[in-house]
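Every protein chain except one is present and positioned as in the full complex.
Labels A and B are assigned to the chains in the order they are written; within every chain, residues are numbered from 1.
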Amino acid sequence: MDYILIAVIVLGAIGLIAAIVLFAASKKFAVYEDPRIAQVGELLPGANCGGCGYPGCSGMADALVKGADAGSLDGLMCPVGGAETMGKVADLLGMAIANTEPMVAVVRCNGTCEHRAKIAEYSGLRTCAAMHACGAGETLCGYGCLGCGDCVAACLFGAISINSETGIPEVDDDKCTSCGACVKACPRGIIELRKKGPKNRRVFVSCVNKDKGPAAMKACAVSCIGCGKCEKECPFGAITVENNVAYIDHQKCRLCRKCVAVCPKKAIVAVNFPAPKPSTTNEEKEATA
Amino acid sequence: MGKLIVSLSPHAHSRDSVERNMYGVIIALMPALLASFYFFGLGSLVVTTTSVGACCLFEWAINKYILKKKENTLHDGSAIITGLLLAFNLPSNLPVWIVLIGALFAIGVAKMTFGGLGNNIFNPALVGRAALLVAFPAQMTSWPKIGQWGAYLDAETGATPLSIINSAIRQGDVSLLDELPSSMELFLGSTNGGAGAMGEICGLALLFGLAFMLYNRIITWHIPASILGTVFVFAGLLHLSDSVYPDPISALFTGGLMLGAIFMATDYVTSPMTPKGQIIYGIAIGVLTVIIRNWGAYPEGVSFAILIMNAFTPLINNYVKPKRFGETSK
Partner (left out) sequence: MKIKTFSMGGIHPNENKLTHEVPTIVAELPKQAIFPLSQHIGAPAKPVVQKGDKVKVGTMIAEAGGFVSAPIFSSVSGTVFKIDTAIDATGYRKPVIIINVEGDEWEESIDRSNKLEVVETHPDLTPEEIVNRIKNAGVVGMGGACFPTFIKLTPPPTAKAECVIINAVECEPYITADYRLMMERSDEILVGLELLMIGAKVTKGYIGIETNKPAAIELLTEKCAKKFNGTKYQVEVVPLKQRYPQGGEKQLVDAVIQRQVPAPPAIPVNVGAIVQNVGTAFAVYEAVMKNKPLFERYTTVTGKKLANPGNFQVRMGTPMIDLINACGGMPEGDNKLLAGGPMMGKALTSVEVPICKGTNSVTIISDEEARRKEPQPCIRCAKCVGVCPMGLEPYLLAKLSEVKNWERAESEDITSCIECGSCHYTCPAHRPLLDNIRQGKATVMGIIRARAAK
């Protein structure tokens, strides 16, 4: 019996001493962290994608709390959580948040297998970066999409994939969080973050070819030749032509699609608009009259 | 005009390939294989074919049904090598079902679970052998005597040279060493009534294999030379201090040292990537081998020495860097 008693007392004493030491250490070496950081962290998605520009969600939480103390949450936006999450964070921190437009990644190239003829065969490591270093690629266009999928590999959300028929990547509007990983991964700067638009509708020039007209036409059937018709046509001054290629400013574009109609090369693309209604012929009109 | 092909430089390649290296090792193993058939007859034939067949089968099956890979890696020849080396470590009277378990361990556990060729940390054949030694100690430590052609499971077993040395050291009795075959007999394998594992019996055959591999630049001299050199020197020093320890020549040709130094330790995947690293690796294996042989419980130390140093290979790779061009020595 004595042994049991001694064992209990000794172990109990060790436990007590350890507890006191740990308690003292936790007080002496404690790192003060603003409790709001953890609270904000709870609200963030936890994907640690880096799309906000900070190292992970904890980095973002830290930045948000600092921003709140500095008086403004401008420039801080979680693309994954979107406006909803930012709203909740702002409420928690007692701040107002500016309404930011949802963005989406847009692949500005329409040089599909059909439109762009292959003039060479690439043999080797099939990444866009390697092909870009090797030369213009397998076609005559040195600016266009190489189709090897560096953007697909960079996307953490499975929002972009190569269409096997066209050879060009396509973005899934619902999955895209506009984190910008694909934009950085593309060695030719073809992908851009643009406004998602009402009902996911947007208009953009699907070409980044800076070669002069004749060279661009030889390379691809739907390349922009920098003729400037769209620039003249746009009633809102949203289009500029620089370096033989047109660019539509997505902040100014009102989706009127006048430019789409005048482009001689069909280089301007309007997505998610309804198909134009078939016009009734005169005979049909007479029949119903 | 045909198409123009483009790629990044360089645009030329040597004729070397993985297959060429693997099949080169298999050819280098042929003399030892023939020696093993010569000395152990039917038993050797059964165990070797089972081992090679099982290793190939398991690699193919795991690739196809478990990993569901589109392309099977069986053609590169590494499974055949594992099969041969595993068989060379086994006694020729080992039952088929034990050989199968050994092959499953070697390929399934030591190679495929780590990611297949190029990713395993430990030498698969040695892992198979070590697993069998632990699981079936009795069967794995009874070695048939040479010269029994038609015998398989019923082969008469005897004491291997290493077990003789082991008892001599334990009992401190030098006279027991008189039972040892002479150095020449150890070298050629013609130990009348002697016993051993199938692949280690004939040193000469293994040296032919070494010469073949060095000439074809399949391996470099660093690992075999550092292992054998270290064992020679260390064993020599011990022998000079107390003659109960075997003389260096016997130390070189007894047991699996030759097989280990030439074929097992030089395995690409599990050995260091720089010449300096390889020499450190070889010296350590040599030292460990002699220590385990003379003071450890097992009579044979090479397999464990190599397995232990396999674990250190990543560390050696991390810290031992080749001399950079233009590096001013500090």
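Keep this in mind: contacts are C-beta pairs under 8 Å (C-beta built on N, C-alpha and C of every residue); 3 or more make two chains touch, one makes a residue touch a chain.
Note that the structure is a prediction, hence the values are computed from the model and not measured.
Of the candidate positions A:V89, A:C134 or A:C220, contact with the unshown chain belongs to A:C134. Among the residues B:V269, B:I291 or B:I308, only B:V269 touches the chain that is left out of the figure. The omitted chain makes contact with chain A at the following residues, 119-121, 123-125, 129-130, 133-136, 138, 140, 142, 211-212, 215.
Although one chain is hidden here, its contacts on chain B can still be listed: residues 1-14, 16-18, 20-21, 76, 116-119, 220, 268-269, 271-275, 321-328.
Just so it is clear, only the chains that are shown with their structure count from here on.
The distance from the centre of chain A to the centre of chain B, with each centre set as the mean of the Cα atoms, comes to 54 Å. Residues 3-8 of chain B touch chain A in their complex. Interface residues of chain A, counted against chain B in their complex, comprise 119-125, 130, 133-135, 138.
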